[in-house]
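Next up is a structure, given as structure tokens.
Partial complex: the chains shown occupy the same locations as in the complete assembly.
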Amino acid sequence: MPLWKVYHPEGLYTAEDKKALAVRITNIYASIPLPKFYVVIIFEATPKGSCFVGGEPHDKFVRFKIDQIARTVPGPVREWWLKALDKAVAPFVKDRGCDWEISIDETPSDLWSLQGELAPPFESRAEKRWVEENKASPYTLDEKLPIKLALTPGLADR
Amino acid sequence: MPLWKVYHPEGLYTAEDKKALAVRITNIYASIPLPKFYVVIIFEATPKGSCFVGGEPHDKFVRFKIDQIARTVPGPVREWWLKALDKAVAPFVKDRGCDWEISIDETPSDLWSLQGELAPPFESRAEKRWVEENKASPYTLDEKLPIKLALTPGLADR
């Protein structure tokens, strides 16, 4: 669901760094919960002299550009969410003396597919199965129903 | 109009593959119809170890990130449209044993220019000329009018 593009100076991160950062980011989304494989992270090394901040070349700058697709962040938690992401990346930017910036776009969840399948509804049976299998696969009409199905919402105990 | 970014493992596609995939994608948009040159596709090779899915490096994963600008896909055809795109790319992902994901963003059509010209209105004379000439060029106020001009919409035959 989220697509993270991490624009970083060439040579800043080792393979182990990338893996560790990817895991930190993935875990935040998995805790929502979301299927882990919804989280895609692409590291893109910017060669020296190809990144400018304020009109000046900046070779210690990391720019996180994020598309969130599956969920819209509700108003009251938007600031909290941003802070949570910032905390996840801090060891790889702040603690290394880099400048950094994060921006998130929210793109239409109905214009998104994985392995040719549209993502199943939030908290549906299909989503639950996708989480368990950790991969996208075809699902039935039945599986589009919510896990907790209440046909007549009301005050009664469930 | 659409800008396709194709993030693919380094070495996955030959020059011929890229050309063939670009043509398949372009033809779908041309059939709307849209001027062919509205379709821009940029292939970006991701070096080994720079793409993560679910926190794990994934070196057989292709991520299509699409900006659609000229048109908003109407509600009833959004799913169909996604399936049509998926079918176009299938020979280059599914049939090669790769995993893949597609997401589309819809960005403002009035914040878009080609060769310094704003795109002319949908089905205008200018758009028709652009299709024929297959390139962007200045157009007059007259050419902003629709090809089929009906000043007084009504029930009469046209």
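Every chain is named by a letter (A and B) in the order it is written, and numbering of its residues begins at 1.
Note that in this section contacts are C-beta pairs under 8 Å (C-beta built on N, C-alpha and C of every residue); 3 or more make two chains touch, one makes a residue touch a chain.
Note that the structure is predicted; figures quoted are calculated from it, not measured.
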Original post:
Please state: how many copies of the shared sequence does the complete assembly contain, given 2 in place?
Top reply: 3
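Methods note: only the chains that are shown with their structure count from here on.
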**OP:** Mind checking the centre-to-centre distance between subunit A and subunit B? Centres are C-alpha means, answer in whole Å.
**Re:** 24
Original post:
In the complex formed with subunit B, which residues of subunit A make contact?
Top reply: 3, 15, 18-19, 22-23, 25-27, 35-45, 67, 69, 105, 107-108, 110-116, 118, 134
**OP:** Please name which positions on subunit B make contact with subunit A in the complex.
**Re:** 7, 46, 49-57, 61, 63, 65, 73, 78-79, 81-83, 86, 90, 94, 99-106
